[in-house]
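Here the complex is missing a single protein chain, while all its other protein chains stay put.
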Amino acid sequence: MSVSVDTSTRPGVTAPAGRNRLLGSGASDLASHDRRHGALPRFGSGGRLIGEVADAGLTGRGGAGFPTHRKMAEVAAGRDVVVVANAAEGEPASAKDRTLLAYAPHLVLDGLQLAAEAVAARHVHIYLRRSATAGVRAALAERHAARWDRLPVVVHTAPDTFVSGEESAVVAAVSGRRAVPADRLRRVSEVGVNGAPTLVQNVETLAHLGLIARHGPAWFRRQGTADEPGTFLATVGGAVASPGVYEAPYGIRLADAIALAGGPAAPLRAVLVGGFHGGWVPAAPDLPVSRAGLAAYGATPGAGVMIALDTATCGLAEAARIVGYLAAQSAGQCGPCVNGLPRLAETLAALARPRCDSRLAVEVERLATVVTGRGACRHPDSTGRLARSTLRAFAEDVTAHLSGRCVARRAR
Amino acid sequence: MTDSRLHVDWTACDGRGMCVELLPELLAADDWGYPVPLDGRREPVVPAHLVGPARRAVNQCPMLALRLLGRPAN
Partner (left out) sequence: MVDALWYLARGTGVVSLALLTVVVVLGVGTRAARPVFGLPRFAVGLVHRNAALMAVALLTIHVVSLLFDPYAQLRLVDVVVPFDAAYRPLWVGLGTLGCELLVALVATSLVRHRLGRRTWRAVHWLAYAAWPVAWLHALGTGTDRGETWLRTVAGICAAAVVAAVAWRAGNGRVFADRRPAPVAAEGIHYGGNR
C-alpha cells in the first residue's frame, strides 16, 4: 500500500477533479504552477516512485502504451542513465504535445525531473519541435532561477518529419546524429544516447507522472477503466465542429469523444483512431475508446488522434492520400519501405478510382505483408496495417468502385 | 551447434541478393531483391544444420548487413 509522501502540501493545492487534469491546470508560468500544484516532491532513487507509477497503472502516451513503470525499472538498473522527454510529435494530425507544452510546461518538466530522480539519471534532455522551443526555454529559465530543477535539461530540436519521434531516431538525434531510426541490436534501455541506458518518455506521460507523484495512484485511477486507468489527450479532427485537443478518460464512448470537439460536422461514416499509424473504426456511438474496446477493429487509442470521416468523403481516397504521405515520409534507409510504401500508395490510389481492378485489393494485402517486419522501425508495418484496416472498413466501397460507383458520392 | 537467429540491418541492406542464394531454405527475394524471411519472423531462426551456410552468407554480404545472433526467443 503506497502513500505518496506529499512534502509539498500547502493550502490551496487540491488534486485535479474531473477529466481535465492536464488541460484544467492551465499554469504556464512557474508561480501559478507552484500555487496550483505545490512544490516538486522528492522520492529519492529507492524505487518508491516507480512503485507508485506501477500502482497507478500509468502507460505511455506516445502511442505504444507500454507500462511506464517497467520502462523505468529496466533503465534504473543501468549506470550513467539518460532520460529524454519526447515531444517530436511527428504525426501531423496530432497537436497534443505542443499544446501541453504551451499550456502546462511545468507539469511536463516536473515529470522529467521526477523520472530522472527515480532512475538515478545523470543526463536529462528534452526533444521538441522548433515552434515549442522558445516557450520551453523560458520555462526552464524560470525553474533555473528558482532552483526548482535538480538536473539541468538540454534542449534539442526535432526535425519536422514523421519518423523523427521514433525511439531510436530520438536517441540518434540527441546523440548528435541524423534523426532517423537505427538498426536495433540492443534495447534503448541498455544502449541508447551515446551508448548509455536511456529512458525515452512522451511528454504527456511525464505530465501524468508529475501529478501521480503529488496525488498518488488512487487518485489517478479515479478516471478511466480498471485496466486502462487515467485520462489521455485526444487530438480530435476531421468532420467535427471544433477540431482541437481535448482530455478524456480511457473508455470514453466514441460519441462522447466526438462531442468534446463540438460533435460531428456532418453524418459520420468512420473514425480513424490512433492517427496515421492507427486503424479505422465504424462511427458506432457506444464504442469505448480504449485498447479493450478497439481491439475488435485491430485499432488502439495510440497517441490519441481521432479523425472523423463523414459519409460524403470517400474513405478509400482519404486512406490513399494518407498512405501517400506516409510513403513520402520514409527515412529512405530500408529497401522494403522505400520501395514498398510508394507502391502501396499507388495501389490504394488506383482502388480509389472508378471501375478499378478487383485484383488491386489482393495486391494491397500482399504489399502490406511484404513490407511488414522488414525495416529498421515499424513505419512500414504500421502503414501496412492502415492499408489493411482500410480494406476491411471500406469493403463496401471497394465493391462499389469495381462497378464504377462510389458510396460517398451517392451520400451527398 | 544450436539454433541461432539471423539479424538483418535493414539500413545497410542493399538487396544484393547473395544471402538469398546461399540460404534458400530460409530466405526468398521480394519484388525488389531484398530478403524475405520464409518463417515470417523479423529475425529468421537458423536451425543448427544451416549455421554453416548462414555464416557464409554473413561473410559474403557486401554491405555487412547480416549478423548471426544467439538463441532465438522462443
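For clarity, chains are labelled A and B in written order, and residue numbers in each chain start from 1.
We take it that a contact is a pair of C-beta atoms (placed from the backbone, for glycine too) under 8 Å apart; a residue touches a chain by one contact, two chains touch by 3 or more.
Everything numeric in this text was worked out from a predicted model, so none of it was measured.
Asks: Write down which of A:Ala77, A:Ala141 or A:Ala328 is the residue touching the left-out chain.
Replies: A:Ala328
Asks: Suppose we count only contacts with the excluded chain; which residues of chain B make the list?
Replies: Missing-chain contacts on chain B: residues 12, 14-18, 21-22, 32-33, 56-57, 60, 62-64.
By our rule, only the chains that are shown with their structure count from here on.
Asks: Just curious, how far off is chain B from chain A if you go by their C-alpha centres, in Å?
Replies: Comparing mean C-alpha positions, chain B is 33 Å from chain A.
Asks: Hey, which residues of chain A end up touching chain B in the complex?
Replies: Where chain A meets chain B, its residues are 181-183, 185, 333-337, 339-340, 343, 370, 373-376.
Asks: Residues of chain B touching chain A in their complex?
Replies: It comes out as residues 7-15, 30-34, 36-37, 40-42, 67, 69.
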